[in-house]
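So that we are looking at the same thing, I have put the structure below in structure tokens.
The complex is shown incomplete by one protein chain, all other protein chains being positioned as in the whole.
Naming follows writing order (A and B), and every chain is counted from residue 1.
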Amino acid sequence: MISLQNINKVYRTKTIETLALNEINLEVSEGEFLSIMGPSGCGKSTLLNIIGLIDEPSSGNITIANQTVNGYNSKDMAHFRNEKLGFIFQSFHLINDLSVIDNVELPLLYRKSVSASERRRLAEEALLKVGLKNRMSHFPAQLSGGQKQRVAIARAIVGKPNIILADEPTGNLDSAMGNEIMNILLQLNQEEKTTIVMVTHDESMARKTNRLVRLFDGAQVS
Amino acid sequence: MIKHILTLIWNKKRSNFLLFLEIFLAFIVLFSVLTLVTYNLRNYSTPIGFDTEDVWVAYLEIDESVDSLTNIDMKRRIKQELNAFPEINGVGYSNSCVPFNDSNNAFGHRENGFRLFSFVIEADVDYPEVMDVNVVEGRTFNESDAYAKHTAVLITQGLRDQYFGDREVVDSIYLMDNDEPWKIVGVIDAYKYHGDFSDENRVMLKYEPQLESRFFSALIELNGAVGPEFEEKVNKAIAGVINRSDFVIKHLKTERELTSREYWVPIIALFSICGFLILNIALGLFGVLWYNINKRRPEVGLRRAIGATKYSISSQFILEILFVTFIGLLVGLFFAAQLPILKLVDIENINYYYAMGGAMGIIITVVLICSFYPSQQAARIHPALALHED
Partner (left out) sequence: MLKNYFKLAIKVLGRRKFFTFVSLFGISFTLMILMLITAFLQTELGSDAPMTEKDNLVYLPAISIKRAVKDTVVERDTSYQEGIMIVDSTVTYPERINSHSRSNPSYYFVNKYGRDVVPAKNYSIYNNSSYDFFLNSKKLTFRALLTDERFWEIYDFSFVEGQAYRKTQVDNGEAIVVLTQKACRQYFGQESGVIGKEVVFEGQTYTVSGVIKDPKSFHVYVNAEAYIPYTNLPPAVLGGTGLMDGFEVVYQAHTPADIPKIKKELEHRANLFEEFRDDYATYNRLEMMSYTFRERYADNLYDEDDDPAQNLKTVQWLLIFLLSLFVILPVLNLVNLNISRIMERSSEIGVRKAFGAHSSNILFQFVFENVILTFIGGLIGFILAIGMIKLINESHVLYETTLGFNFKIFFYSFLICLFFGVLSGLLPAYKMSKVHIVNALKQNQR
């Protein structure tokens, strides 16, 4: 499903070069739930961003869902993200001025030929899966952290993506809420066979997934 | 400290650029408007030089068929009949160059060995008294001028100051319009016949009894306010003499007000528009500063943590914004200074300096007011809280 070959990422400023990723090779198969761990600044978020096509590697090849995405222009990448990928962030990144249902509908807005009623139906379906259908006309400010993250998951799955990319989804939550979110993700992985790549700090969360990759100073150590 | 602030401004030059541009343009607009307003108000503050209260003007025409002797007699009879009314103080004749009516008659040359340019108002012997001009030197017209060898003129103080320098003026003869020798008999303080806002101080009254001219105007000075019934009597009296009634009588006081209004209305309109622009900029500035300072809470927290006082925090923000303002003003001043240097518009330089000072004063005041509250707000930020947020 995901194939990374010899990925390097260098950040350059006028004076210094920082090697964020060093020769990363990674294969993720369809339906797999992979977690990435490592200390702060080891490059795990950068790796996730590269897989998510919101950052570009300095060199290396990326194949996602059987498509080689090197050389895509920004419009192609936007289109690809919209169709194939779903994102979950540590700080939720919900739009405060939109209601829950409008937040969930968001990815479908950028997809052509989805009617308003169809968008509504799909968004309700996604909210049902995360158990928040009764909150759909609330605004993010009225929700708890766990509920916010569940809305974010609904938003990530509403477009039926092949891959979900989660950047510390439980990082801002207490352990009870974190477990709740983790259960939803596991359920998605098992029932819908969605491929999930998750970056986390938490060993206990990582242990629940199929495979664990550790990074240290931009290099894969296990 | 100052170097530190300059570094900060330089590092944020892109976000400061818009602010700079706004200050610069605001200065240009304010400078232009204030120049115009200063110029006009300075003109307004000088005396007009004649009386308009209860003075009427009638624009008259005598038929082409009337011979010159009858013409002369008609003019004598108009004065005679009008002066017979107790309500009328006096009547003077002029050509169509009457105050506030936009007519001009001027000459200019260097035939006397120095440049001389003047507007000429024709006036008969009664005119100066009817218009109540102030003679500051010499005398006004009298009966002897009718037989004098040289045409008599009264010049304004402004004309004298501008061209005559130390030369003898009163009772001196100079070449004037058409290179004819005219004799200056007196100096009057001013004659702003284009209205209160006019800057024209180069005017002379030329003795001209209007004996044979077909077109002339009669200036009528009244004892006090009268009603339209009396105006009808005057109208009939004149019509009875010249045998036509297609003329109008205008009230100089009304004409003066109408002329002034043509200046007041744009001045007030410009002022309101400017006031709105300034208020608009002030509010915008306030909003942007307030937002920017909130965005820099961590920076403020850090500064406070390493020992900056509240005072130094607020003065830092105020100084930052003042520096950008000064740069905008400096560039603005550079452009504004071209006007007095290149002399593009013919007005006194002092007007520009007033306008520059005024525009700078207003902008700096507005900036200070707008930056005061947000920077106080910044000074009140608690270091521990601010640092924690990041």
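Odds and ends about this structure:
In the analysis below, contacts are C-beta pairs under 8 Å (C-beta built on N, C-alpha and C of every residue); 3 or more make two chains touch, one makes a residue touch a chain.
Keep in mind that what you see is a predicted model, and the values were worked out from it rather than measured.
Although it is not drawn, the missing chain touches A, B when the whole complex is taken into account. Summary of contacts with the chain left out: across A:52, A:146, A:169 or A:218, the touching residue is A:52.
Only one of the listed residues, B:21, B:225 or B:305, touches the absent chain: B:21. Checked against the full complex, the one of A:93, A:133, A:160 or A:201 touching the unshown chain is A:93. Although one chain is not displayed, its contacts with chain A can still be listed: residues 49, 52, 54-55, 74-75, 78-79, 81-83, 86-87, 89, 91-98, 102, 105-107, 109-111, 116, 155, 159. Interface residues of chain B facing the missing partner chain: 15, 18-19, 21-22, 25-26, 28-29, 63-65, 227-229, 231-232, 235, 244-249, 265, 273, 276-277, 279-281, 283-284, 286-288, 291-292, 295, 389-390.
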